[in-house]
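Step one of this worksheet: look at the structure below.
Only one protein chain is missing; all other protein chains are in place.
And then subunit A:
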Amino acid sequence: MSEVLVLVDHADGKVRKSTLELLAFARRIGTPVAVFVGDAAAGEAAATTLGEHGAEKVLVASDPAYGEYLVAAHAELLAALVQERQPAAVIVTAGAEDREVAARAAIKTGSGIITDAVDVAADGSASQQVFAASYNVTSKVAQGVPFIAVKPNSTAPEPAAAAGTVEAVSFAPTDAAKTARIVKVEEKAASGRPNLTEAAIVVSGGRGTGGDFAAVEALADSLGAAVGASRAAVDAGWYPHSHQVGQTGKAVSPQLYVAAGISGAIQHRAGMQTSKNIVAINKDDEAPIFELADFGVVGDLFQVLPQATDAVNARK
């Protein structure tokens, strides 16, 4: 069976759930081979998890250039592996960096790319939802190797025992790829909450919060959820842009999306309409968010959210 390359998304060797989802899709097409970029010890640690989810091999690329330069060095690596191994497909997460890595590697290898896939089929075709999820589109890559960037939460991780054999990659990026140098990194304070695009539950606040996100955060914490914000809330300076859900922010598709004090403008819907379940709380019973909510409460979020938080905590 042909190999399918899966680019691993990880934090210091801790494999993100989104990568395990990629492995589940990869197994439909062929034999998953994980590509791990990072230091060798972290690669060894990651290989256990990757092997438990179907990765037959774990190719570990440890050149220091990958940590010092943005995107282009990773793309050279991926293109070199594609040329060497001729996989049936290359699957990456649709994150900010990996989609660009895939895009550049696709150019290098004369391949097509499908982004923001929510489903991947055995023949390497992939489905997307476009125009604020108003259309379903299934595409195939007609030339080269299909590069597919998959949205997190599009499938569930599937345990599948495989060897997870670690192989060191000898490829070294050329000087041509060492051009976008990371000169400084400012770490952000950890919120302790899950990553917005990967979270199984997202609780978002909008204009209706009036800038007070305490009730939104409290419900999020009771549910173990990430916190999102509408563009109105971000533009008002109430919540950081990295939490913005919508057309000009992040696209999320969690199991449960709770929209509190968000009217549901098209710009917001574009970022959350693929959520499996949508709950809305809004004072205005004519807010468009109610048109797509599976469950809605017309009421004051400062009354409804604290009561819901207490009720969730009471169930624990």
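The rule is simple: a contact is a pair of C-beta atoms (placed from the backbone, for glycine too) under 8 Å apart; a residue touches a chain by one contact, two chains touch by 3 or more; residues count from 1.
FYI, contacts and distances are computed from a predicted model.
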Record-based protein name (UniProt) of the chain missing from this complex, from "Response regulator NasT", "Ferrous iron transport protein B", "Electron transfer flavoprotein subunit beta" or "Phosphate ABC transporter ATP-binding protein, PhoT family": "Electron transfer flavoprotein subunit beta"
Which of A:93, A:125, A:153 or A:209 contacts the chain that the document leaves out: A:125
Residues belonging to subunit A that touch the chain removed from view: 11, 70-72, 75, 96, 99-100, 102-104, 106-108, 110-116, 125, 129-144, 176, 179-188, 190, 195-197, 201, 223, 241-242, 247-248, 251, 255-256, 266-267, 270, 273, 277-279, 281, 285, 290-300, 303-312, 315
